[in-house]
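Every protein chain but one is kept in place in this view of the complex.
Labels for the chains are A, B, C, D and E, by order of writing; each one numbers its residues from 1.
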């Protein structure tokens, strides 16, 4: 957590600086099939955090020596555009991007039916167009819709949001200011039914009880996202 | 264009700072077969700009997965030696070098009979030993002689020079000072007969009429270079 | 040589700053088989310079196009840990590491029976845990034990130490202070019998006579190391 | 490389259609696809825009930083251009360090803007020789159906005109250079090629034109060649089409309410 | 990738053993392997330690440098973490730039330490906005028999507590966050997996816990998933085991004679 000090009160009478209640998510907007060339694609807004994800595949695996004979390989690229953040981000993957790509890939490995795609690759490309906290969860939510849009077989959609802690209170879905000045951040990805945690990271300080609360909020958030994901896919195929 | 201001008059009574007329090229010197190991090689001087080009091939294509079954692949490397310029150039390709290598390769693709070299690579290596403007055109002129010296089948030699604009006047073959303080630079590569433009770039500001004039000067320049190229090859094989 | 000036006398009455005589090596400690996973491994201390070497192989050669049909390929990595030196060393190979890896590999090529390992790779990984001069010779001495521990066929063990020159006197086995303030450094690797020089580098200034003396000291040093290497291997297999 | 994977049959059909004077989407050879421009899309950027040419989409964002001027122009701001062919945009685009196509894109976008001298870079210097504002142009090709070069050029110049610098005001910028890309297929010349047309192109020519109908940058690419007369014909058409496209940029900026007034003289003083 | 080269038969046997409630080395599921910690092993480092978990060995060294503080925290020292999976440690570890596993290791070790706020980084600043001490943590996995993550975390925190800065004194550090890694095999949860257990793991979960039993970092990895109840169960166990491991760290530091006294207030003044 940034832990930057701030004079702005983050929580006043149960309301957050952007007017939300502690268990309220920022406005969600999801659209499927936003790109022409990709096999599947999606655009997701969560407040001021915006991501575009694209999926290609199943396609021939390169390099050949890395293919797996009896199942497919997921590849994930996560990239923040240089102008998506306050200080320009240098292009190219940094260590944070590579870690996020890894945990995102592992999240999807729990739902994509890779056995159906022997010797193949499925490529997920996540682009953060605008960042205001929660980029990994927004990117993951977008990638899940893009996978479905591409017709990739999955046991379930994945939905992802973060809980956090500000002024000793657990809240759902930190915005940028809360992320910079907060006490903990817990990005979580869940399958649609909210039972399986496919991604979980945490930094900051939380008691076991707070962590429990954080996960409960995340279940609510992910359910809301799941509904929006399904709606977007439905609109796409009407 | 550098657009650097200067107190040195670039043009006085139709004469340029190095004594040339506006349609006069710097002195040309071309020698073929200057390297022992290369399959073909050439040295070209245009005023104070000096280049050595070498050609290897046709040879086995690496990596194998990039070979083309029914034709050859041209590869071009363009490199300015660290001591070829005022401030030492860091070794290794920069973005400018890679762009020049691309447009140079595409220029040669218009004349090399690649159909004759299935599954093969032809490698062109251009080294700028000393730079005083026009390095890409001198490198290209040298590479053309090196290709011929290597016996690579071509429909024609390529010759290359630049036109430019200084003090609102179109001139042939900018020198370093003119390049730094001038208004436009138009490197052009033409086939020997001066009819086909195989490379053309431009930066600066020019009207359509000036561009026309620039191309006409380039035709003259390229014809002079073509003659010197043919002479060099003739000397080599006498 | 560093050639850094110093007020510390390096040599007083034939004694060096750490109490050694001019032909005395620092205390040696060698242990074979210190790592569980590696096929062979060794730990070597020479005074305050400590190295761990590991060997894997013979194993399948990668990349495939670099394998040699009728013999094995040695690969050597030499790495100083970031905290092994005074100012933190940036991770990753620098030019010095790559040169040392090359001369180390070539030293072992003179004793490893590569003909016995067609199409295979033998990988040597040298890690300098703590550096106080002589890291390449300590690494090489460790790698030699690790190769034997891995059961790799060799004509002989290699032992390696450095001679040097301080205050116009040739001495055996420079320590860090002597290396920084000395006049010459001559790392040498010899086969166990002290007859064949498998690695030799030199920097500083030495007459032919001094060089002769340096090599003679190195023979003595290498013989002492060879004994310690054999002892370590014996202990390992008792 | 992309050429390799397009079935020969499809390429033959495209060539035949062009030879008969037609394009698959019904356009005339000298006609552009629909140009759509949105402004201010990426709010963390100091300026931004998106340009669609048909289905091709490029996002451009401007970031302002602070850095050191170049030693040879100590009182001039620094302009730095970067472009990426995002894997999302095309199955041929691979992750990894920029390939020569992305480098060429960045450099051609840069050249059109730099050579038109549309940005008053001297105004961006803070302390001569020591500190200046840096203008970073990042063009991201998000969806590729051909001619990302022009889409990137349009997105970038629109984003620059949309740029407001904190504690300074609007970016001091005067002109709107516009890139126009032609391809040659046999003896035919086509403006604004879509992807299937690019696959059969013998050569490419990009011509950037500024307000005064000066050409400010050119770039020939591809394995074929051009005659002098073809080049001049393209220049003529580029001048006409650039004016039309420039109007669309202005409309988009106006719609955003941010066709900025000329930078105030006082702005440069700080 | 390593999964590919382990014979299917061996993996089946490991799974069957676990299903029957046993581990190959006879431990209980919630039990760690023997923890061995040595302190001050690498004398050129300002602080160092080695940790063995069973046969897994990680060397950690702390170097102190001088650099520029981050612009957004001008009076705070800089902490930088790096990890390497040394080729010596495992035939699967290849030379070359760090792969994602090494990056994840460095970042998880870093997060546990950083988020516990155990290092008083403000005390390390020399001239606000200009010059600060830098703390470099380098974790080197030298021998891999599974769970290098916890071994690295233990080695790193021990090395930090062993650190003495020239002209300053002991590194001002207050707490000892400890990482605890669990894997899930079918419906079983195992603490401190050895390598053969990692090969059959469906998912991994690392939980760092500090003195006050606060969780300060978590990281889920692997292709499987966890339920909320499983996570809470792991948190409970992590809190218990972290306290035991912390005791071992303290014993090792005490044995070295260097469980340092709290940094003197005066130390920060220079």
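We take it that a contact is a pair of C-beta atoms (placed from the backbone, for glycine too) under 8 Å apart; a residue touches a chain by one contact, two chains touch by 3 or more.
Note that this is a predicted model, so its numbers are computed, not measured.
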Chains still shown that are in contact with the chain withheld from the display: B, C
Of B:38, B:174 or B:197, the one touching the omitted chain in the full complex: B:38
Contacting the left-out chain in the complete assembly, out of B:24, B:79 or B:213: B:79
Touch list for chain B against the chain that is not drawn: 35-38, 41, 48, 50, 52-54, 56, 59, 77, 79, 81-88, 91-92, 123, 125, 127, 129-132
Chain not shown, touching residues in chain C: 1, 3-4, 66, 68, 95-96, 98-99, 101-103, 106, 109-110, 184, 186, 191, 195-208, 211-212, 215-216, 219
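One rule holds for everything that comes next: only the chains that are shown with their structure count from here on.
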Chains contacting each of chain C and chain D, listed by label: none
Geometric centre distance via CA averages, chain E-chain C, whole Å: 32
Topology of the chain contact graph, where touching chains are joined (line, ring, star, complete, other): line
Those chain pairs that satisfy the touch definition: A-D, A-E, B-D, C-E
